[in-house]
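Just one protein chain is left out here, and the rest sit where they should.
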């Protein structure tokens, strides 16, 4: 089979650290074009791969016929770039949050359908081994129904991650649209939907800028969620966990509790009412590149290779997005928002 | 000094396990009267102490002149009993939540003031050594401002605690008024106000009966809190933590994080951004009766002996109560409630 | 339903510590008769239960109509007592090893069939939570095929267990027939057959009296086993593990290893080739009588109550017995024995 | 003293990883010649040392006068090469197993004697600090007599070790003669003879190819051993421990148990019946080259330098070989083999 | 053999907790007389053993013919009682410190010699399993010469130990002669002499009353010791280790270090320069009465039964006493004292 021709649009941190290396490691892929308004960033990778570099992604899509596109731009551009790519006949992998509004999200889904291409959203948390194991255990039924939960994701902020540090687009509202909630919270709304095989019914949200200076995007976002089944829980995203970083989920169930990401060695711990304790060390081989990869690129490529629609589809991404949009609406209106 | 004559009204679990034994251990106290509609419960203690037993607390207050009263009745009776006791000229220690409504709470405060007696609320969490240590550390300023927090209190429900098991008044709404929120949540609203020296400004609440059968009081209560200073956090109370019991509080601050009650050995852990980690093992001498006592009785008695108004006053109890009442209102109205 | 009338024949250690207390705890059972040549032992329990006591079990079976019998005699009497009981129309639970020879075992099975009663053998190892969990994991298929194993059971000898100490029938060959192999080894031949769902094909055995004085029963028995599927392993039984007591089983499989009983806290540990480690703490509630019971009595009674043939049947017991008999034959002939 | 002139015959894994580096580190040695049918392997080392390279070891022995030879060929060549080297007047260090048959082994011993040269076998397990410590403790007598033991050596197979991977001679029966038994089992027969200062009397063996594909050498070998003193135990060698790698020995003795290689930190653990526990961390300085060396080369060179016959002599190697040969014979005949 | 008739003179804490129970547990002993100025204490034990009770030990020695005497009086009486007992023909076990002055000590030795009786001093530290193990290791030579050491013994003071609490003779200088130094320090001077098989040459001492009120005996004693061999070290005794209790000894040697009593689980730890670490858990069976006994009584009785002079002789006790007397002299004179 000939290789899949891939373009990467947006060559910042997520492209540099996840998309590009993982495409490089995938034997089915040929990287053929890169776009970034800071043209040097695109050129650097273009040179390495004998590919073309563009400052303007529209130029790229016009001049190069690609099979697939990774959309790694600031959030505000996710929708226009993804739609343009789909219209150019390319499968699209878009970073999360998939769009700035639900309308944009729906337009992206429609564009993909009309052009007969796949649309996948980069919700990598589903692919992490601890979360896959947690899902497997919940599905086994031995914990019974989930009654309540808490899930949170917090770190010191994107300053250390972004290639632009404190000057990152992450802090500019017109490009980022949202802050910690869009960066981290949407991971958790997606995860909790996935783990519980349930949809969010009601959302209350406190979404504020509490500590970061010189920005008006949220650095702390705290929500209550009620699922269709009645299960209630809290979802927290924060950019001000300067110590005590956290990416954990605890689910209290009829027959016991499951703790994910609360222990440094055992990523999943199940404690049953009958006294049984199960401890799972998963994803341990951190030195193995395959393991530390996000899994997102391989999943996307595999979807194209096997002509199977991606399970983390545009529809999935949209529902996870709607949860956090509801939190913003709750903050703005002082009301609980029903989905 | 002659001993303080104390009556205990309501002789159920909290009276049997905390109030009566701690009064017995206090050298300044003489237990002179007990009341309980199940007269045998009152009689048992009356016999032991050469005291009088009553089925009706009004009878008790009429017939016995007491210096102080512990109100250990179901929640619905807290206000009428406390007011009657104050009117009878007795200092009043009332269990939490202090009342069923804010109006009741205010009436209790007024009754105490008019009769020149003290009114104290049994918020023992403030007196627990880990919380006292946490308060001391926060007040030292080395963690800087608290940015966000989570605090939770969950266990398998009052079935095991109550002397009536599953038939306890805890599950009858007319007597209990509220469930997990009144039993556990008000402890945490009081604690977070105390630790942060701050008042709650806004409350969103999801308060539901998710799993307990045959009752319409809440078994899971989840809130968002925004403090006057802007700090936001989550407060969770649950009666369905069948495993994974929890009474913990984590505070993310400008200079680091403080974890209270998250580790079996070290009740307070501070991790600073400069790399310092402080671990405190407090309240360790569990075999020492003084330590395992709630501290509430000694504090109340000491207040009377030294003629010093109690720091956990009616006003404090009322503010902590108002937080959880706001959560119920939020649940009922679908709105964020501002205090 | 009227209660099941049970007789216990042989009132030594296993009856006193397992059978009698577990029958007492089972609500479906009435203990109606006890037999022991040391009549005082039988009388003690008879008095407690308002039952009858006999020195001779034949007398018991003649005079009392019982629904079920536990055979807790020295090994040599297992077959004659069990057959007599079956002929008296009673369901039979016989301790392991079920008989002294395969012929006896077959006669027992036949007697039960002819009398329409159940015959169950007391192989309690199958019912221990760690072994049940190990079986569940093997059956899930994630370890793949078992390639090789070792299983062993060793302690300092029956001196501390038997009510007669060093004078126990365990050391008298005419009554015990075999030593460590019959006491411990047959547990492991049964366990390995159960875990692997496979039968033993070939046995080599070194069975000797190495250290116990004044006895000619074996105190150390070491075997090689080859299963029908080809899997090979070692089985060891010892009465001379004065320190380093052991009841463990390790299975090396295509996809990883499973360790059962090798760690003080985690009774089952699975290490997969992909780096995942699973640790199971099962059977932890040692203070809960239900958990520390053997489970054998409840299983036997449940079989009768539900009229379901017991899964640990006479046929199962016989096959497990034949393995250890083969080891003795191997010792005697210097040959590998095929079953 | 002039340096000892050494030739290395066979330049595969064991030569590259142990013999050549350890000769290089030994100040008494000059490497003067290398032989390997893959001449490039010999040439690489010859160039490095200003030595000569040969494809045919007979050529080497004819053209170069050497003081000593390391025989690192496939097993089938051990005897012919060693005998040729001895006849050429060189001291011989031969890898284990020393020969393919006992006859060969005896011929090697005779050749050495007739030529007045030393013959040493590369049984490095005796020189490992944990085994040396175990021997010292056993010899102290505080554990009393060894009653029974188990010793095992298992790893995922020689694929990762051999310089030829899956195409290694280890899997070709005509060159390897035996598989896991010759690679690992003979280490353990030598070790147990050494630790117990006792000889093997009887052997039963199950020696099979269970999982490796494309080979007919054994990948799992399991034996029963009875020593002259009566002590019995199991010896296991496996190439299919894909997880749960093991090189451990446990000895149950009159006064307690000794565990060697069962704990990641403490290589030797002694538990005595009087409650004393001794834990030894030996061989810990893994970064010190001297410690991580096998010790075999230094011992061999020291033997030559001091003109002292090597303690791991041809006779010792022969007895250890005869144990595993007996296991093969047992497998072939279905009989216990007496030595 | 007829039983040894023993009298206990002084029935305070050490008699009640060590001497009397250990005599009771020894099958060779008959307790025939007890003396104590608080006659009730003597009578209580006399009644229990059908023995005689005396207020005055002289009366006892006159009226009862005993084979052996334990001297458990305050320190000031050790010498007169021991001498009187020896003159009465009894073997003598005297508590430490053996006497108030060296002259007294010599007189005791002489009295024993003249009367042909044994004189043993209660230096039980030598008999503790960790110290016995430490001695064994030092004597093995693998640590080489001891270069320097520190040894210390500190606890919160004798208030909790003595049957008279704060009113104990331990705090009265005329009876106790010395405080922490006599109570604890002499244990360590004896231990270090024993472990090193060496004598003290020079002593400097700071011996003061720093914290205990209402007493003029020393509560903190700190010494420098230089041994005949040149080894130097510190010896510390304290009654003011209110936390951080300590009974430890560390010896830095040519080949490594030995730590005794520094770790809660492993009482003896050896770290050698070659990287080997040995950890010994000795004396672990704390529930076994034999183990938790001091060993002193059994040693004394065994000495009498076997007619072997006790190894912890009067001469040994005297030399250990002289070390601490030198510390007092150093404190008094401001000079280093040579022995």
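Order as written gives the chain letters A, B, C, D and E; numbering starts at 1 within each chain.
Just so it is clear, contacts are C-beta pairs under 8 Å (C-beta built on N, C-alpha and C of every residue); 3 or more make two chains touch, one makes a residue touch a chain.
Given the structure is predicted, the values throughout are model-derived calculations rather than measurements.
Although it is not drawn, the missing chain touches B, E when the whole complex is taken into account.
Residue in contact with the omitted chain (choice from B:3, B:17, B:228 or B:279): B:279.
Within the set E:204, E:268 or E:304, the residue that contacts the chain not displayed is E:204. Contact with the omitted chain, checked across E:141, E:214 or E:334, is made by E:334. Touching the chain that is not shown, out of E:40, E:136 or E:254: E:254 (per the contact rule at the top). Even with one chain removed from view, chain B keeps its contact list with that chain: residues 129, 133, 266, 274-285, 288, 291.
Touching residues on chain E toward the chain that is not drawn are 147-148, 150, 152, 154, 202, 204-206, 208, 210-211, 220, 222-224, 226, 230-234, 236, 238, 240-244, 250, 252-257, 259, 271-273, 330, 334-336.
In this text, only the chains that are shown with their structure count from here on.
Taking the definition of touch as given, a chain qualifies here only if it contacts chain A and chain C alike; none does.
The chains in contact with chain D and with chain E alike: there are none.
Rotation relating chain B to chain C, from a C-alpha superposition: 120°, rounded in steps of 5. Chain A and chain D have CA centres that are 55 Å apart. If you average the CA atoms of chain C and of chain D, the two centres end up 42 Å from each other. Chain E has no residue in contact with two or more other chains. Chain-to-chain contact here is organised linearly: an open path runs through the chains from one end to the other.
Checking each pair of chains for touch leaves A-B, A-C, C-D, D-E.
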